[in-house]
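If you scroll down you'll find the structure; I have some questions about it.
Left out: one protein chain. Kept in place: all the others.
First chain written, first letter: the chains are A and B, and each begins at residue 1.
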Amino acid sequence: MSKKAVTEGAAAAEERIYVASQWQLMWWRFRRHRVAMLSAAVVAVFYIVAIAPEFFATTDPQLSEARRSLIPPEPIHWFDNGKFRPHVYAVAGYRDSMTFKMVWESDPNMKIPIRFFAQGFEYKLLGLIPTSRHLIGVGEGLEASDTIFLLGADVQGRDLYSRLMYGTRISMSIGLVGVLLTLIVGIFLGGVSGYYGGSIDNVIQRGIEIIRSIPTIPLWMGLAAAVPRDWSVVQTYFAITIVLSLFGWTGLARVVRGRFLSLREEDFVAAAEIAGASQFRIIFRHMLPSFLSHIIASTTLRVPGMIISETALSFLGLGMRPPAVSWGVLLQAAQNIQTIALSPWLMTPALVVIIIILAFNFLGDGLRDAADPYQ
Amino acid sequence: MIGYIIRRSIVAVATVWAVSVIAFAIIQLPPGDYVTAYIAQLQASGSSVSMEEAESLRQQYGLDKPIYVQYLRWVSQFARGHFGVSMLWNRPVKEVIGNRLGMTVVVTLGAVMLTWLLALPIGIYSAVRHYSLGDYVFTFLGFIGVAIPNFLLALVVMYLGFALFNANVGGLFSSSEMYLAPWSMDKVVDLLKHLWIPAIILGLSGMAQLVRIMRNNLLDELGKPYVVTARAKGLSEFKVILKYPVRVALNPFISTIGYTLPYVVSGSIIVSIVLGLPTVGPLLYQALLAQDMFLAGTIILLVGAMTVIGTLISDILLVWIDPRIRLEGR
Partner (left out) sequence: MEKESVQVSEGGHVAHHDDKPLLSVRNLKTYYFQDEGTVRAVDGASFDVHMGRTLGIVGESGCGKTVTAKSILRLIEKTGRIVEGTIIYHRGTGGDREAELDLTLLDAKGPEMRSIRGGEIALIFQEPMTSFSPVHSIGSQIMEAIRLHRQIGKQEAYALGVEMLHRVGIPLPEQRMGEYPYQLSGGLRQRAMIAMALSCNPRLLIADEPTTAVDVTTQAQILDLLGTLQKESGMAIVFITHNLGVIAEIADQVVVMYLGRVVEKAPVDDLFHAPKHPYTQALLRSIPSIQSVPREKLPTIIGAIPHPYNRPPGCPFHPRCASFMPGVCDRRAPRLLPVTQTQEVSCFLYHRDTEDDEWVEWTWKL
């Protein structure tokens, strides 16, 4: 390329950067971070499953059948004699007369073909549209509940894969709702603290110090245990969310406060005040946008913490309770070492939790790097 | 500096007070009160109690008084070491807790010390050998530490121990005889042999964070002019790094340690449930499941107080070490 073209190209690129908005800049920087992009995709997939878990599940998650207790996972085999014909093997079991436990064997000669977008149990997509289409299913005359055990079955014969799909909904959404609450409280208190300063700031700061020194899990356990057993799933859900958010807002509040404090001194704020803008306008139109991107990045990093906390509480039986399904509830089965030694597939929800947490962490890191103008 | 200590102590006291309020609230939350539970117990074993007897019991325990009076009574009893009676075990709470609180301290302290001792050199190494293979390995391990929640890690470790070695890697002692035996050198050694697993599990995510902080701080400092000055004096590379930028990068590092304590204590509760350690965690769990509120509330308050005291001590240590704070009395 001629020298002139190079310099012109460089000049044009610089011009583009110069006039790009803050969000565009952030997006361009984020795009370069390949791991973060991948993680964003992973998170998106998880949320898609969370919105429509019924579609991805093969069996009704509450359908229990003692006959199917502890079936090991039956993976999909994609090729049959070289032809693309996805299928699973049929499973046959008998009860061991000594231990009274079911013993399972898969029969490679009985091939059950898998259909995609097949018919299965009925549900309402998004709670509105009645349908019975599922991503994976079996053909006519066969029941998915008897044949497909992608991740095995638990001790009550419920398909773990389907329950995992359903669990995504609660586990992922509690993260969001909890963080939303934290966001609101954190921004509000942090903003008030930073903007007004003085004794209000002092009081709120002391409060934050106090809350930060308290070990959270014992308190969560106690508060969660206090949620009455007879509350409905929805009520328990909100109660747990509130309990989890009680302590999480302090980090965000401190950051917001710090930003407000330093921004108060900035010239552009003084200029807005001189121009006669109302305090409300100054806060929301001028100060907040300057660190909004940072808030988004920090908030993303809080979600995995919430997910872990809910999973921990439910794992202990103190959080979400059956018949609700969350990853933590699924992991309750793993409390017993003997059980998982014999049926290690019951630990799969742990793997799922780890994946989503890694994804959120990378995503949050990427967002934070992209949002930080002083890189 | 004295001013700082006094201020922190006041905040510490306020925090313990806040925890006591929450603990008391937790005790009160389930429907019914101590007497109701007591009556239920009696009824379960066959005897019954009349309304008048119930009322007089209530008066005896002060359960008819307003809430804040009950709270004050509870706090004053607590301060004197009367923690109430455990419904589950039918024994004074103090007895039930026994030396579990001490064990909790041991586990927590072990995790914190291990974290600190390992995070410091790893962080320094990562910063100095920036982008090297070792750095990448540690960064990777760090991500694992952050990503895997400690109780899941404990689960996996237990499973692996069972599946691979057919051994129970939980617990703090080899056997219950060892646990109950009086303290001796053997007992200490046995404890240490078992302690490192929970210590690592608990400390891993904190360690990952600290390594990151140390690495980033040190990287920031390494580029600063005073490091070049030190080199220009003719100081050896090793001394240049350890004596100057590490010393400066150490300050934010130490102050962060103070705030990892509540996190470690929290984690130890769940991890000790999974690993079956003789600490306060499994006890709290059982108490909550059985709605034994006196036991639960007491444990929560004790654990909270322990954490606050620990944080206070570490804050004082920080102030003592940093000359800038010391001299300016901030």
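As a working rule, a contact is a pair of C-beta atoms (placed from the backbone, for glycine too) under 8 Å apart; a residue touches a chain by one contact, two chains touch by 3 or more.
Since we're looking at a predicted model, the values are computed, not measured.
Undergrad: Out of B:Gln43, B:Gln59, B:Ser174 or B:Thr229, which is the one that touches the chain we can't see?
TA: Touches the omitted chain: B:Thr229.
Undergrad: Of the residues B:Val75, B:Val248 or B:Ile316, which one touches the chain left out of the display?
TA: Looking across B:Val75, B:Val248 or B:Ile316, the contact with the absent chain belongs to B:Val248.
Undergrad: List the chain B residues touching the unshown chain?
TA: 224-226, 228-237, 243-244, 247-248, 251, 322-324, 327
What we mean here is this: only the chains that are shown with their structure count from here on.
Undergrad: Would you mind pulling out the distance in Å between where the CA atoms of chain A average out and where those of chain B do?
TA: 27
Undergrad: For the complex, give me every residue of chain B touching chain A.
TA: 11-12, 14-15, 18-19, 22-23, 26, 29-31, 143, 146-149, 151-152, 155-156, 158-159, 162-163, 168, 259, 262-263, 265-267, 269-270, 273-274, 284-285, 288-289, 291, 296-297, 299-300, 303-304, 307-308, 311
Undergrad: Which residues of chain A touch chain B once you look at their complex with the stated criterion?
TA: 206, 209-219, 221-223, 225-226, 228, 304, 308, 311-312, 315-318, 331, 334-335, 337, 340-341, 344, 347, 350, 353-354, 357-358, 361
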